[in-house]
Structures are given as C-alpha cells and as structure tokens.
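Worksheet for the structure shown next.
A single protein chain has been removed from this complex, and every other one stays in its place.
For clarity, chains are labelled A, B and C in written order, and residue numbers in each chain start from 1.
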Amino acid sequence: MPWRAGLTVADVLRERQFVFPLLVVSIDGVHVPRDAFATTAVPERAVVLVLHLMSGG
Amino acid sequence: MTTQKVDQILDRWKRDPQYAIEILQDIQEEHRHLPADVLQYVADALALPVGRLYHIGTFFKAFSLKPRGKHVLEVCMGTACHVKGAPRVLDAISRELEVPEGGTTKDGNFTLEPVRCLGCCAIAPVVKVGKDLHGEIQAARVKTLVKKLAEGQP
Amino acid sequence: MGSATTTTTTTTATIPVTVDGQTIEVKPGTTVLEAARMLKISIPTLCHHSAVEAYGACRVCMTEIEVRGKKRMVTACNFPIREPLAVFAESDATKRQRRGVLSMMLARWPNVPAIQTLAKRYGVQNPGYKHPLRNEAPDACILCGLCVKACSEMVWEDVIAFAGRGARRRVAMPFGKQSERCTGCGTCAYICPTGAIKVADEKNNPVDPARIRKYGFRLTKEMATLDDSQCKMRRVGTAHLVEIMDAYDLLPTHNYKFGKHAEIARISSPVWTSLVRQNVPDGCWVGCQMSCAKAVDDFVPRTGPYKGRKVLVDGPEYETVASCGSNIGVFEPHDIIELNFYCDTYGIDTISFGTACAFAMECYEAGVLDKRKTGGLDLKFGNATAALELLHHMSRGEGFGVLVGQGIRQMKRIFAERFGGDPKFLHDIGMEAKGLEYSEYVSKESLAQQAGYAMAQKGPQHDEAWLIFMDMVNKQLPTFEKKAEALYYFPMWRTWFGLMGLCKLPWNDVEPEDNAKWPEPNKVPGHVEGYENFLSGMIGGDFKIQDILKMSERVYNFQRVFAIRMGHGRREDDRGPYRAMGPVTAEEYESRAERYDGQLKELVKVDPAGKSTAQKMALLRQYREEQYEGVLDAVYKRRGWTRNGTPTPETLKGLGIDYPWVVEVVKARMAEEGSA
Partner (left out) sequence: MSARAQRPPKERRATSARAARISARTLDAVGRKHQELLAGYKGLLLVCTGTGCVSAGGFVIRDSLKAMLKKRRLDKKWLVVQTGCNGFCAMGPILVVQPEGIFYEKLNEKSLEKVAEEHLVGGKPVKASMHKDLATGNPIAKMAEIPFFAKQQLIALRNKGIVDPENIESAIAMGGYAALKKALTTMKPADVLGEVMRSGIRGRGGAGFPTGAKWESCIKASATGATGESNAQAVRPSPTKPVLVCNADEGDPGAFMDRSIIETDPHAVLEGMCLGAYAIGASEGFIYIRKEYPLALERLEKAMAQARERGLLGKRILGSDFAFDIKIHRGAGAFVCGESTALMASMEGRVGEPRAKYVHNVESGYMGRPTVLNNVETWANVPVIVEKGGAWFGSIGTGDVAKSPWNGSSGTKVFSRVGNIANTGLVEVPMGIRLKEIIFDIGGGIPGGREFKAVQTGGPSGGCLPKSMLDLPVDFDTLAKAGSMMGSGGMIVMDDRTCMVDVAKYFIDFLKDESCGKCTPCREGLIAVSEILGAITRGQATEALLGELEGLCDTMAVSSLCQLGATAPNPVLSTLKYFRDEYLAHIRERKCPAGVCKSLIRYEITPNCNGCHVCARNCPTNCISGDKKKLHVIDANACIKCGICRDVCKFDAVRVG
C-alpha cells in the first residue's frame, strides 16, 4: 500500500475498507489501542497488521 | 375500582405519561387510595415501569397506598398555625379520635392528617374537613369540634 | 496544547483543565472526575459507576473548582467541563466537605466497609450524636441508587426502584413484593457497593453462585459501556453486519454470485436501527444485557393474510437481511421485513427460504424456468412481490411453491428431470450441502470457511466455524495444517455452546477492553475464561478449555458415527457446490477478473494472458478443488479420522467412547472403504 506523510492508522483502515469494529492493529509488532487510530501516524515502510476478530450472527 | 373508571381518567389526560401524577390524583380522589392493581394497570397503560408509580405513590403527600377514612381531617401545620398552637390541636384531636398522626379511626370515618400550609393564616390554627374550613381552633374546643363532625353537620 | 483536528465530523476544540497543578486537554462535556482519573488523581466516589449515568447523590466526590476566577464546590462525578477551569482535588475546602458528608454517613451506617475506608482516609471520627436510623449491618443499603440505575440503564427493566422520601427513602421492589419481571440476573446485586442485595438461588442452586456472577457482571458492564463502540448489538442486533460484509465482498448477492451491491446503503444497519424498537430489553431472556433480538412494531404487510393489519415482526437478523434481501436482489427494507414476518408466521427458516429462492431465481434468469413452469411467478432477482407470492404458495402447498418448498437438493433433481436443466450447472449453483441450504456468507476466498461450511455435521451453517476473517483477511491460516487446527478448535469450541444451551454471542460479539493484549485475540481468551468459570460455578470442579473441547469432541464424534450408521458421513458428503468455492459463470469471473487473474499467476503459477475466460475458470477450478481435497485430508488427519472421514477405533478409545456397538459401526465402514 502506497505510503504518504501524515498517514494515520485510521486512513489505512479507511482506504482498505476495513470497517469491521473489532480490529486489533499493530505497527511493527507494537499494539495500537483503538481510540488512538485517528492520532497514530504510520512510519514509512512499516508493517501494519490489522487483525480481524470473528463476530457474526 | 372498575377498570372502566380508570380508563375514563386515563382518557381524560390523553394517556400522556407526563400527566401520570394528575392521573393518580384523580384515582386517589375517586378511591381514597391507590390500590396496587390499579397502579399496575395505569403503569401498563402509560408504558411506564410500575416502580416509578410506586415511588410517586409513596413520595407525594396527596397519595396513600392504604385506604383513608371517609373524611380526611386535615390539621394545618403551617408556621402561623404552629406558632398559634397547631401541635397542641393535633395532639388533642389525636387523643379524641384515639388515632395516631396519619392514622384512620377504626370505623373508617376519619383520617387525621397533618398538612402543609392551607393559606388562610388569618384564622390560624386551621382544621379542614373536605371543603369546609374551621378557623381559630383551640385545643380545648377540639372535643366539641370532633363531636360536631361525628354527627355529620359541618 | 493538542492540535485541534478541525475535520467537521471529528471532535471540536478541546478544553484545558488543570487538576492539582497538572494540565490536560479534554473534550467538552468531560466530567471533572474523568479528567482527574485521566491524570491518575483519585477522587472518592460511592454512588458512581462507569456503567451507569452519574447520579450525584452521595456527594462524597465534592471538589473545589475555580471557574472564571470564582471558586465553588461541585460534585466531580457529574460536573461537565464546558470552559477552562482549575480543580483542587485535595484542598482544605474539598477535604472539609468530604469529611462532613462521610461523617453523616458513618453516623447512620457505622460498619459499612465502603464508608469506613473513606472515613479513615479523611480522618473522620464517630459523630457525637446518635443517629435515629443507625444501622449497624456491614451490608446496609446506603441509598446510593446504583441498583436502581443499573436495572434501568443496563437491563432496561426498571424493576427495582426508590420509594418514599426524606428519612423514609428506601430501595424496594414495587409493593415490596417479588416482581415477576425480575429474573434474578443479579446486575443490581453486583453493582451494589455494600452487598445489601442478596440474590436467592433457590431455582437451580448452582454450586458457586458468586463465581458465576463475577463473570456475569463483567459481561453486563462490557455490554453497557463498550457495545455502542463495538457491534451495537443493543441498538440493532446482528443486522449491524450488513454493510461490513458488503465492504469485505462477503455479502451473498444474487445466489452468491457476487459479494456486494451498489444499493447496499438502502439495507444497511442505520436503516434497521431506525426501524426496530429501542431501549427495550428484548433479549431471549429477561435480564440479558445483549438484548440483540430486535423487533419492528406496528408493521403493516402489503400482501398475504395479514395484509393491511398492524403486526409485530421479530427481526430482521443479519441472516434474513442477506437471505431475503441481497441474495435475492431485494433492497427494499419493507419487503425484507415482510418476508421475515411471513417466514416466521409459516414456520419457514428465513435462510433456507432465501437461499432456495435465490437458486430458483438464478434458474429462472438462466432460462431453466419460465413463467409457465413457475405458475406465473416472474422470479427475476429483485422481484420481492414474486418472492412473497412464492412464499404464500409454499405455505398453502400450491403450484411452484411445492417444488421450492422441498429445498435445493430436490429442486436440482426435479429441475433436471422435468425441466431439462443441465444437472452439472444446477449442482454447481445449488448452494446446499447435506440437504441444508447455505447460510449467508460468501466463502469463495476462504478455503478454511469452505471446509467449515461443507464439513459441518448438520450442513453448511456457520455456527461450527466462522473463519473468513482469520483465513482470508488476516492470512493467519496459510497452511493446510493451520487450517486443520482451526477446523478442529473452533467447531469443537462452538459445538459446546449448543451442548450447554448457551448463547455464543457473549463470547465474541463483544470484546473485553484488553482483548488485544492477549495472545490469540481471535479466541477472545478473556471470555473463554468466563465460560470456564460459568461451568465450574454451576456444576462445581475447575474446568479449563481443554476439558471443554474434549466434551465437544466426544459428542462431535458420536454425531459422525451416527451419520455413518445412517449411510452418510463419507468424504463426498463433506463437499459443497463449486459456487461456494469459486466463480461458476463467466459473469462472476469477469466481475473480479483482476483478482482471479492474480491468483492464476501467483498460486496456480499460470500466465492468464491470452487465455479465454472459460479456460481461466477451468484452471482456477481445478486448482481450488485440489486445494479443497488437501484441506479435507489435513482435517481428517487432525481429527483422527480416516481419509474417508471415518473416526478410527483408536480415536474413539482416546475419547473414551469405544463402546462395542459404536466401534462396530466404524469397523464396518472402514472395511467397506478398504482404507488403512
């Protein structure tokens, strides 16, 4: 995924259409709490893991 | 209390939960107390939890969950009446009727209720029975007053 | 000073607050208590709890603040910060008031631990007067109101309430009698800071009630505080998933051909949130905090026997919105609810009906059926009126309804025999396995889910395994062994809910706040621990996840042996139609050509350039079917079953169910298949 300055975790999720609420995100292995998605910047060439928990009727 | 009567009261207030207190006042007037089943019926009709009506029924002085006497003998305990001896009048009536404060006579005729200021302080101390007001009551004259009330003439 | 994000939707400017010298930026409306806690400054509270709205009754949290240069005393728990202010959490004025309040409480309730600890902290001695209502009990009710608010805001039942006023104020069941609306869910007992409320367990006398309620209440609190920011089960139930599945291309559309649709907005969760009742405790049992069984009041059907009359509709769940909506091309909420209503009324499962109807519609559009054969029904995708008519016919056992009513497995046979449909095409698009219609997820891009569906003992229902996110999105199951391990753990774990008669939603439809910190967050270990304690609390012992899986495995293998005895339970029974595994028609391939071409290059190691769609589809199909066989082998091996899916006597012995009459069935089948 192309990187740009000021890219936040929230931007990543929005562009990848990851709209599922129960997400576990880590950047280069470091856990990012959910309420910090909008304020955590993604460094260049970082490995962003977006873990989807299961849920469903 | 027939549900038909309660429905009449509910319709009078357009079954609006905001008039829950007025509805209960009309029921209290109609039935001299708030029976448990009626409270449940009203709660369901207004889609309110019955716990809220139970709290209203035990909060406001206008309501009582136990039947009151045919005539409620209201002794005004306002400041003016207090200063002019209302407590002694209340004790005297309580002795005459052999009924504690808030109690009802065995024959169910009278309930003795200390009430808030009735607003006619000029003739303090005041005792009110139904619509009639009796002014400048002295503890000594309580015996005659009670006898008169018992015989039914105001 | 934090940078104020000026995007219109996100937060407006923040407000600076100084608490005991430390400054912090907070959103308008944040309370003084919250601001203090953000700075790890403790303010005492007795009637406050994060799961309910601040009440401001006990006044223990009185705190001195200074606003626009004027000092005043306020209750920290509910004072909303709307302009810059300073807070003095430990000033003399603050301590003096807290001491005064605590001294009054100590006079009436001298032995309540919650008050004693705070009184000690503020150096409060016993007052000089004797309180007329002095109550020496350590678990006396201190009239904080938490129970009343919990029963109202968390359980939405409003059973327990205050009564009386002034000195006669008390907490009571209405009329002092046990209310039949109270199911002893224990929320009030658990939120009570002094233990004044006892829950009598005479009904099913669990071994260790406290152990159960500890976890029960944790869930209650999570639901009350986290659900709105997670799955919104309390607001819209399972229907919160609709637009999410569409976003991940998983929403079955037009008989599973596609995974999303342009008109998704018309049937996504905000629509359902506005249609279903709110703030009503509509769980399966009174006291459930998830309350996900939503219902639509005063619905007026436009067809059928209830036409024009107000009815109550239980639903719609996510499955119904997909099966009676996107899968049959219907995007009109009113019609989806009506289909939901009539399925319930006629006793027809909405999933089976939707998936079966989708099959019939694809056959109709493919020309296998026409108006004559359908008895006049124009069964094109999106024709809700025709779908409703079909449902009414099915209920009356009339015309074309009789065929669809028998399900896809029979329809495939009948459409081939009587209507000349191509059996192979029908088999490919007929979304059924073991006679049961598929539930509403597109499994094309998740090999693990394809197996999860097709191998499910009762037929393609996702309650045994829901692995799409782990497999397709997270890429956590790259190898067959990893898939097999998942297809061992989750089916066993989820079968256990059925065995215990427990709902699965509290496991993973709400997630503990710290779930991300656990290893394998997918398994929501915090909640697994809850179920372990529930079981041990109910019947005694100290059960762990391994014991639980063993219980399920024994039953699971019994089910397999039973299927075998009934002549099923073979390897071919554990396969699904190709539509569940890949694109059957050119239309499907071309709609996602880029993805499929990419797979041909990377996975199948074939260059798609220059090949026709048909050739590409054949190559892809061959690859996917081989992959599937690989998964079957790995799963059977992991479960200790033969290549044909028969539990070996050793496996039965290991599970302690090697009764002679059971081993006998297994041995017979193994002899028949001649497998090692």
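Note that in this section a contact is a pair of C-beta atoms (placed from the backbone, for glycine too) under 8 Å apart; a residue touches a chain by one contact, two chains touch by 3 or more.
Note that the structure is a prediction, hence the values are computed from the model and not measured.
Participant: Mind giving the shown chains that are in contact with the missing chain?
Facilitator: Touch partners of the hidden chain, whole complex considered, are B, C.
Participant: Among C:G21, C:G100 or C:P113, which one touches the chain that has been omitted from the display?
Facilitator: Of the listed residues, the one touching the omitted chain is C:G100.
Participant: Which is it among B:V38, B:V115 or B:L145 that touches the chain not included here?
Facilitator: Answer from the full complex: B:V115 touches the omitted chain.
Participant: Looking at B:A36, B:L133 or B:A150, which makes contact with the chain not pictured?
Facilitator: Answering carefully, the residue with contact to the hidden chain is B:L133.
Participant: Considering the entire assembly, which residues of subunit C contact the chain that has been omitted?
Facilitator: On the side of subunit C, residues 56-60, 62, 73-75, 78-80, 96-97, 100-101, 103-105, 107-108, 127-133, 143, 145, 162, 164-169 touch the unshown chain.
Participant: Could you list which residues of subunit B touch the chain missing from the display?
Facilitator: Within subunit B, the residues that touch the unshown chain are 16-22, 24-25, 46, 48, 52, 55-56, 59-63, 77-80, 82-85, 88, 91-92, 95, 115-124, 126, 131, 133, 135, 138-140, 143.
Rule of thumb we're sticking to: only the chains that are shown with their structure count from here on.
Participant: When the centre of a chain is set as the mean of its C-alpha atoms, what distance in Å lies between subunit B and subunit C?
Facilitator: Inter-chain centre distance comes to 54 Å.
Participant: Would you mind pulling out the distance in Å between where the CA atoms of subunit A average out and where those of subunit B do?
Facilitator: 67
Participant: So in the complex, which bits of subunit C are touching subunit B?
Facilitator: Residues in contact with subunit B: 148, 152, 157-165, 168, 172-175, 179.
Participant: Could you list, by residue number, the parts of subunit A that touch subunit C in their complex?
Facilitator: These residues of subunit A touch subunit C: 17-22, 24, 31, 33-34, 38, 50-57.
Participant: How about subunit B: which of its residues touch subunit C in the complex?
Facilitator: 36, 39, 49-55, 58-59, 65
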